[in-house]
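I have a structure here, written as C-alpha cells, and I will follow up with some questions on it.
Note that one protein chain is taken out, while the other chains of the complex remain in position.
Now for chain A:
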Amino acid sequence: LLFCSWSVLWSGDDQAEQFLRSGHTNNWAVLVCTSRFWFNYRHVANTLSVYRSVKRLGIPDSHIVLMLADDMACNPRNPKPATVFSHKNMELNVYGDDVEVDYRSYEVTVENFLRVLTGRIPPSTPRSKRLLSDDRSNILIYMTGHGGNGFLKFQDSEEITNVELADAFEQMWQKRRYNELLFIIDTCQGASMYERFYSPNIMALASSQVGEDSLSHQPDLGIGVHLMDRYTFYVLEFLEEIHPASQTNMNDLFQVCPKSLCVSTPGHRTDLFQRDPQNVLITDFFGSVRKVEITTETLPLDRTWFPEEELATEPLKYAEQLPVAQIIHQKPKQKDWHPPGGFILGLWALIIMVFFKTYGIKHMKHVF
C-alpha cells in the first residue's frame, strides 16, 4: 500500500513536473548567417540545415526569422543552381521551394538583427520580418559566420560584440519578449559571445572556446567549397533523429560533437537558466510542441466577470464648448513688450539735441 501510494505520489509529482516543465506557449527561431561570398557557402548551409530541422519539428515560417547574408543557391558560381547541399556527394539539399528567407543579402546587418531582437522596428516593417514574441515564447537563436574573441563579423564590414548581444537580450528580458532563450553560435572562438550574458533564462551553446577555431567539415569536390561546419554538421545529424514527440533533453545536445570529431571544444552555459538542462527537451526550442490539455467540461462564461458598462455621457455640442462672447469678439493681440522709458527718453533727447544744434536755438519759439 505504501509502495502504491508512494508510486501514485511519485507519478503525480512526475505528472505535475512534466506538466510544469516549460511555461512556454509558442516557439520562435531567429537563424542568422552573417557571411557573404561564395567561399562562405558553409555558413549558409549551416543556417539552412538548422532552418530545415526547426521547420520539420513544427515551427512555422511565420515564427522563423531567417537571415541569410548571401544567396548561395542562385550564386553564379554554384554549379548546381537552386541547391544548397549540406552533405557531400549531394546527399541532402537544404534549399527548396519552401524556404522563406526574411532578411536577405545586404539587409543582414547588425542594426537589423538588433532591431529584430529588441522589437524596435520601423512601423512599416512587414510581419514576416518581425520577431513578434511575447513572455511565453521560447526563442532559438542560431548564429554562424566568422567571429573572434568577443565579436561576430557581419557582411565583412561590421561587427556585433558580445556586450551588445548581452544588452539586446537584457532588453528582450525587460520587455518580456521571451520566456526562455537558447543561443547557439557556430563561429571561431564562439564561447566568447556568450560570456557576457546576464539576463535570466538563457542557455547558450558554442562550437569552440576562446582561442580555438571552429573548423569546417569536408569539402565537396563537385561544388568546390566546404559544405558545412563540423559542429553544425553533427548537430544536424543529431537533430535528424529528433521528432516532435521525442523526449531527448539538452544534456544530449551538449554531448554532440566531442573534441575527437570537432577538433574544437564545444562549450555551453547554463548558469542563467532556471530549469535543470536535464528537464529541458530539445523540442522545447527546436520544435513547436505545446502543452495541450483536453477538457470535456463546459465552462459557463459568467456575467459577473464583466464590469457594468458605464452610462455614456451626452457629447457636448460644438457651440457649447466655447463661450460665445469669446468667439465673436476676438480682441486684437495685446502687445506685451514696451520699450523701456529710459530708452525713449534718451532717444528723443538726442533727436531734439541734434535738431537744435543744426538749426539753432532760434527755432525754439516755433516749437513752443
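In this section, a residue touches a chain if its C-beta (ideal position, glycine included) is under 8 Å from a C-beta of that chain, and two chains touch if they have at least 3 such contacts; residues count from 1.
The working rule: contacts and distances are computed from a predicted model.
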Legend entry - Protein name (UniProt record) of the chain left out of view, among "Carboxypeptidase O", "MAGE family member F1", "Phosphatidylinositol glycan anchor biosynthesis class U" or "Sodium/potassium-transporting ATPase subunit alpha": "Phosphatidylinositol glycan anchor biosynthesis class U"
Inset, instruction - From the listed residues A:F39, A:Y106, A:Y198 or A:F343, report the one that touches the chain absent from this view. - result: A:F343
Legend entry - Interface residues of chain A (partner: the chain not displayed): 333, 335-340, 342-344, 346-347, 350, 354, 357-358
